[in-house]
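Provided herewith is a single structure, encoded as structure tokens, for subsequent inquiry.
Just one protein chain is left out here, and the rest sit where they should.
After this line comes subunit A, so read on.
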Amino acid sequence: MKSAANRPAPPGEGDHALGDAPREGSGDPSPDHSEAPGEQTVTFRAIRDDDLVSVHDEASPTAGEGPAAEGEESPAARGGEDETLSNGRVFSGDGTPPGDEGLSADPAGDADDPEAAAEEGRPGDAEPAEDRDDQDPAVPEHDRVSREDDPADPAGGSGEASGTVVASSGEDRDETEEGRSGDAEPAEPAEDRGEAETDQDGINAGEDETASGEDGTEADQDEDEAGESEAWATGDWVRETPLPEEVSEALTNALTGLRESVTDLSFGLDLPGAEEARRAQTEILTQLDDYVIPRVHTSTAPALIVIAGSTGAGKSTLLNTLANAKVSATGVRRPTTGTPVLACHPDDHEWFAEGGLLGSLERRQAPGAKPGLDGLVLVSTERLPQGVALLDTPDIDSVVEEHHEIAHRMLDAADLWIFVTTAARYADAPAWRLLRLAKERGARLAIVLSRVPPKSREVVTKHFVRMLTEYGLGEVERFVIDESKVVDGMLPDHEITELRLWLAELSVDDQRRTQAVRATLNGALDSFRTRVPALARQLEAQVAIRGQLRGDVDAAYTAALAEIDKATRNGSLLRGEMLARWQDFAGSGDLMRTLRLRKPGRFAGKASRQGPERLNALKTALRTGLESVIVSAAQRAAEETVSRWQHRPGAAETLALAPGLSRPSDELLRRTNRTVAAWQDHLVQLIRTEGVTKRAVTRLISFDVESLAVIFAVGLLGYGAAESEGKGALPQRLLHALFGAESLRNIGAKARSDLRARIGMLFDDETSRYIQVLDGAGIPDESAATRLYQATYNLEVAR
């Protein structure tokens, strides 16, 4: 068995045909893909005659290298739209020799004459096979895949999980015949309805063949199972549920994609529903990790039956009784069980010990000292039938809330639920919440009503059944267990005969078990259709709120900027101290002294030069005035932001994380100080460089740039409208006379925009505090929601 990797591939197609094919299956059914069947496959069913021809044609060149391998190229596949590509899966029964030839021989035989194989292989077991046919007529591929491992095979190292598993299984097969039960599982059954529909046209014609092919599969399987007892005895049995590999690959990819997009989410704002979303996120993740992804990989694992119910309902006792050993602690203390206990047949033990199901839980041999979310006690017992594993969970309603979490996590990984309640509890709200959950999930459910006093058995049972029927759960499998003396943590065996029988049936009836497994898997996959978009919606809400919060900050600070702008235009800045200083400056004649004649008149004498005190005082007053305008605006903006935030849902808690947001930052005063001083310096610079003095003026008058800058600032901010014509206010007229309108306008515009830019930068620093808080809340960007929708869509496509 080889993948196509080391086979000469047709030019132009080879790239795809090489072990990449499975990856292509992940929702990218390109036309080229139809060439992928060139990959070596072994097919057991759904083989049309023409396929066989081509398969054999293609297979023949590699016959020498490996086992007879058969690719399947259905016409439909050639049509390009479907993924009928099926990688057959070779599995070996206990009698199969390790050699490749031996492996290839069987499938080849089966493939050549599937119907014959079916007839031969299924004496007396025809009914389940028919069931299956009835159920999944449109599912074309339940193939078994086996590839020989090839070191050069890109598929082996492509990181494609499924491919790797398959490849390694092949390796194992080559090297050892032991450990089959663990190694031989990688065929991945997954039902893909959407796929089936698209395929329907293509395969309608071949449906009969498909059916018979399936029979063949079954036959084969049953052949194995015919030798079950021996096989199990040697631990070398394999049960497989066929699954088209591409589908599985696609599904795995889609699920991995989904997992990735769910992992990164965080719901930082406490909006209504955020808590639920956070929980749902964890649930989805653990369910993906613990159940869905492992299940899609290896749906052939024993069915996991989770026993759930209220505290004191007798879950552990039930498990002990079924296992006929004290595997789980019982007692009068409530809650009793803290760490889940998984009991299975010894042959399944290895699978659960290593398997992916509930993979994130640490396996323990005995109940840990403390209950934890990370432990799982694994015990094996001969009394449990093959293929079904029972999981005893903590309660769902005790005062220890962690237990509810563990229990729900277990339920997320369950193939079947056994819901245990008691005569005293069957009307409890938590119990019915669980039933509702099961109903919503479409989980396969069996209900055990235990601890029923024999004398009121009838009344209670009738009442309970009526309640169930009203709730739409009347059809669910029910078991009633009488209240009886518990000895050594176990009930009398006769109480659970029915239940044991049911389990045994489930164990023997592969068909039904597979069906149950698949139904639950489908239920879980279905549930993503609503659960993931619900997450996405919450995410969108979060993103929207964040946008609004962000907008609040911007709006508040924009308003503050506008306020400052207004204050520097309407003359309100020229009040108080600044006005007094200006009056002082002008009135005491210093204003006039700023200008000096180059040629003093004869009587000039010693034109009294006064010290710069007044100028400095005016400059300081100007700075203080401007600062206080800015600080006051910033204060208002901070308050405004916070009060806006407080009216938004979910932001209040975020605010609580960062106290002091309702006032400007501590550095604001210092920064404002620096900003205004820098602007004043800049203004001096501007006047020095831009202030092109009229020539006529230059000859006559010299002036002090510093003073002029201050006068200019007073005119610009105190009187406003400095940009307009130099008419009007005193400073403007003075400056106009010195510089001329053009130059004055230039400086005015530049100075103002520079001031605005500086204040803008200052406010950016202020707003960054809010942005940090928002970022700290860890809300992903808009694309996360889109990714979620995309992932959901991909998952649907892959199915």
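Note that contacts are C-beta pairs under 8 Å (C-beta built on N, C-alpha and C of every residue); 3 or more make two chains touch, one makes a residue touch a chain; residues count from 1.
As a working rule, contacts and distances are computed from a predicted model.
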Omitted chain, identified by the protein name its UniProt record gives, among "NAD(P)H-dependent oxidoreductase subunit E", "ABC transporter substrate-binding protein", "Long-chain-fatty-acid--CoA ligase" or "G domain-containing protein": "G domain-containing protein"
Candidates A:501, A:562 or A:580 - the one touching the absent chain: A:580
Absent-chain contact - pick from A:567, A:747 or A:795: A:567
Chain not shown: contacting residue from A:447, A:738, A:755 or A:774: A:738
Hidden-chain contact residue, picked from the options A:484, A:632, A:746 or A:790: A:632
Touch criterion as defined above, residue of A:424, A:534, A:559 or A:771 at the omitted chain: A:424
Residues from subunit A at the interface with the omitted partner, ascending: 310-313, 331-335, 397-401, 404, 422-430, 432, 451, 453, 456, 459-460, 463, 567, 572-573, 575-584, 586-589, 591-592, 595-597, 600-605, 607, 614, 617, 621, 624-625, 628-629, 631-633, 635-636, 662-663, 697, 700-701, 730, 733-734, 737-738
